[in-house]
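Here's the structure we're looking at; comments come further down.
Only a single protein chain was left out; the remaining protein chains are all shown in position.
For chain A:
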């Protein structure tokens, strides 16, 4: 059994706004082992980025408030830490890769300096050693001619190469946990595939844990070991990647899977959509937040919030449909057929 690196317990984060208190994260729980990848999936506004920024303690206070919960990193709670204590962990033990490499990099600073800056801050090394290490890192993330690239500016790099630089900066202090917030969304598919391969390679080598935030389910299937599906500030389904893709139980997960076209089984019917739009988190709806958009909603969904029901040891879902008294609702046919196709294909190989 691998060691537990991060445990988020009942995390609640609010933001004060003129319109009222926005409950952006409403009780999130998850765990991450060493060398494991957790993907957090959800629509914009579901709280996935707020959750990951919270782990880095990057929520500005005010307007943000850590209302409740714990973020246990190697058994130690990060929430009560002072900014000074946190700066020793941030960039050093936990590092982040941002979505847009152009805004994440400083356009007026040479790439090399942006990497050595991190190394010099967190490690006791000389300038020359830091430079050597930076060139090694550039090489490790697959940038050709690292010595030459070291003294270039970000605008001299292509989008994919810039993202590699951002990854090199994140790796500079050998972090145990890497948080990647939509790192491939701004990139072309071919470049995306390369970056995903790179992240997996780094993980294998350094036994790094990764939190990967995305809304692309294809990417999730590619990189994740475990998946947390978020909706309206809560985790609504949590399980291994196989649990989520081959045995999805929450209607919202069905909606997400159904809204992707099925390429393999060549079906040309209309895409399943999730009607409506996400709820207002200043006044979260009573009961199950997903109920108004859920075609399978039960009467109780509008009254009482469902608990996390256990599907298996690794798989949990927050829907009343899993209650023993609930009517049996099978996975919608379009999705179950698709899964059948995938499983059959896997068997044949």
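By definition in this document, contacts are C-beta pairs under 8 Å (C-beta built on N, C-alpha and C of every residue); 3 or more make two chains touch, one makes a residue touch a chain; residues count from 1.
The rule is short, and it goes like this: contacts and distances are computed from a predicted model.
According to its UniProt record, the chain left out of view corresponds to "ATP-binding cassette domain-containing protein" among "Iron complex transport system permease protein", "Peptidase M50", "Xanthine dehydrogenase family protein subunit M" or "ATP-binding cassette domain-containing protein". For the chain missing from the display, the contacting residue among A:156, A:188 or A:303 is A:188, taking the whole complex into account.
The hidden chain makes contact, of the residues A:142, A:159 or A:284, with A:159. Of the candidate positions A:101, A:255 or A:306, contact with the hidden chain is made by A:255.
The residue from A:10, A:85, A:136 or A:197 that touches the chain not shown here is A:197.
Touching the omitted chain from chain A are residues 43-44, 159, 188-194, 196-197, 215-222, 224, 241-242, 245-246, 255-261, 263-264, 266, 268, 270-275, 277, 342-343, 345-346, 349.
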